[in-house]
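A single protein chain has been omitted from the complex, and every remaining protein chain is retained in its original position.
Now for chain A:
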Amino acid sequence: MIDYAWLVPVIPFLSFFILILFRTKMQKTSGLVATIFSGLTLIYAIVIFGQLIKRQTYLAEWQWLTIGTVDISFGVLLNPLNGLMLLLVAFVSFLIHLYSIGYMDGDKRTSVFFAYLGLFTAAMLGLVMSPNLLQFYMFWELVGLGSFLLIGFYFYKNSAKKAAKKAFIMTRIGDMGLLIGLILLFWQTNSFRFADISEVILAGQMESGMITLIAILILIGAIGKSGQFPLHTWLPDAMEGPTPVSALIHAATMVAAGIYLIAVMYPLYMASNVALAIVASVGAFTALYAATIGLVQDDIKQVLAYSTISQLGYMLLAMGVLGYTAGIFHLFTHAFFKALLFLAAGAVIHAVHTQNIKQMGGLSKKMKVTSVTFLIGALAISGFPLLSGFFSKEEILAAVWANGQYGLFVIAILAAFLTSLYMFRLFFLVFEGESKKTIDKIQPTPITMKIPMIVLAFFAIFSGYLNTSWFETYLADWLASGATFLSTHHHETPLWLFFVTILLSVGGIVLAYFIYGKKRINQEDWKSSFPGVHTLLKNKYYIDEFYQLTFVKATNAIGTFFTYVEKYIIQLCMTFVKDVVQSLSKTGTKTQTGQTQTYGAVAFLGLVLIVAFYVLKGGY
């Protein structure tokens, strides 16, 4: 079976192909068909993973393009890391497909929606199975395409159009870093293959300056894709897409691809302390930065989007402090609880038809399953004891501490505290308190939407036990078996760290309870005491406005300037040339004028010249 592993991305691609071809006829059945295809993908991925456990790695390659003497291949690589990713992507994708049947019901373009979902899944699976950087880059762009199409799914909305365009452009900027990085790497190592690249690096055959440069360039690609500062602005806007898309692409899978990229290129980063320090700093800064914005947003999806940015920052931080397994572990648990949060939010939006949390409230009585699963997700992301997020977040903090990055440690702790604060602000405002009058009717949540939420809730609780120092570090051992370049310095987690984690998590929840649940603390208080801060956060630090005033303005100004160049200088030259030719032709044809004659004149002139040439050269 594993020899046909390349079929894994082909199955969802077929789903895309069939649905786009018969999109009008399959309007009703598209959800079911796509879900079956995605179920098959999941089953196949599980089978392959089962075989992978015994053999650890699998590689197959085919020749793709020959440039001179260099052969560039296309292929399938399976190892512990991407086997895990394969499973994760196929699993979440299947649940999202199932959920979307209910969520998208009644839309006029469901078949197109499911087709795009299939295209994205295919690209994402192709990405995680890539054995070389070029193929990785190609699928990296294609997942971007899937994301773009789905953000702009409601094409008639101007906001969706802008958001889709922005997502494409912002990630493309990051991609240029990755592209330059991979080309430079090729000229250093003569190969795109991950295995060859790490071999060259581990053998110490590359200058350290070059390693740092390439590592930073590749990091720029990851920053773009994973919505890290300063290329993060597209991700909150991407919430314009249907909510299942936000869960799949902009929470669980694609945005995590940046972290995955750092992981597959890890030997490169391990070879440069400067690059690692930059990775960690970008991650830590983004984690805190996005968390502060998340505190004041009123759109349920916006809060979750900033939370995603913040959590991705956490993962990046982990990668930067040599916490390879901690980062992947958090990627893994985050995929479950964040997808869960989005799906629950989607159920809320589906029921009340608004995304503004100020208009919600008291929903826990009317939406039992949704409120309970949302609570589980919120607890998990806050790092509440014994839920998945607790273990992965604690491990990241331990890695930061063990690396001696005390400044970053403080930032990480602050971010963790803010995380539980804004998550429970959300929970209390949406599910507790008084019901609002603005919402009169609540649409029931169909069973196809409830099942994925329940399944994800289960994983949000228990997936952490795959990797705890209390029982067994299955996940870390599994990953380490595929990453031989990792030194096996397994640091014991200091006991006080557990208490710190618990304190942060519970502290944030309690504070949120008093402000938004019990309303003991007036939430308007701090707004009035720090008006500047509140406005700044509310406006997301004015980064969008800054870009608008600088880059966008400058680009347009250059364009306009060139229009003038075109209009006056080039046009002038053209007129001059034209006049010269015209006057020449007039002398040449004296009696006649007209355009065809000009042509004759030019040709004639040529003939004269060639004759003159012979004469001057003396016949040879």
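By definition in this document, a contact is a pair of C-beta atoms (placed from the backbone, for glycine too) under 8 Å apart; a residue touches a chain by one contact, two chains touch by 3 or more; residues count from 1.
The rule is simple: contacts and distances are computed from a predicted model.
Here one chain is missing from view; checked against "Amino acid/amide ABC transporter membrane protein 1, HAAT family", "NADH-quinone oxidoreductase subunit M", "Acetyl-coenzyme A carboxylase carboxyl transferase subunit beta" or "Multisubunit sodium/proton antiporter MrpC subunit", UniProt names that protein "NADH-quinone oxidoreductase subunit M". Across A:L14, A:A60, A:I180 or A:L386, the single residue that touches the chain missing here is A:I180.
Checked against the hidden chain, the listed residues A:I169, A:A195, A:L503 or A:L549 yield one contact partner: A:I169.
The chain not shown here is touched by just one of A:L65, A:L503 or A:L549, and that residue is A:L65.
Contact with the undisplayed chain is limited, among A:Y99, A:Y137, A:F428 or A:F459, to A:Y137.
Contact between chain A and the absent chain runs through residues 63-70, 134, 137-139, 141-142, 145, 152, 155-156, 158, 160-161, 164-165, 168-169, 172-173, 176, 179-180, 183-184, 186-187, 555-556, 558-560, 562-563, 566, 569-571, 573-574, 577-578, 581, 595-596, 598-599, 602-603, 605-606, 609-610, 613-614, 617-620.
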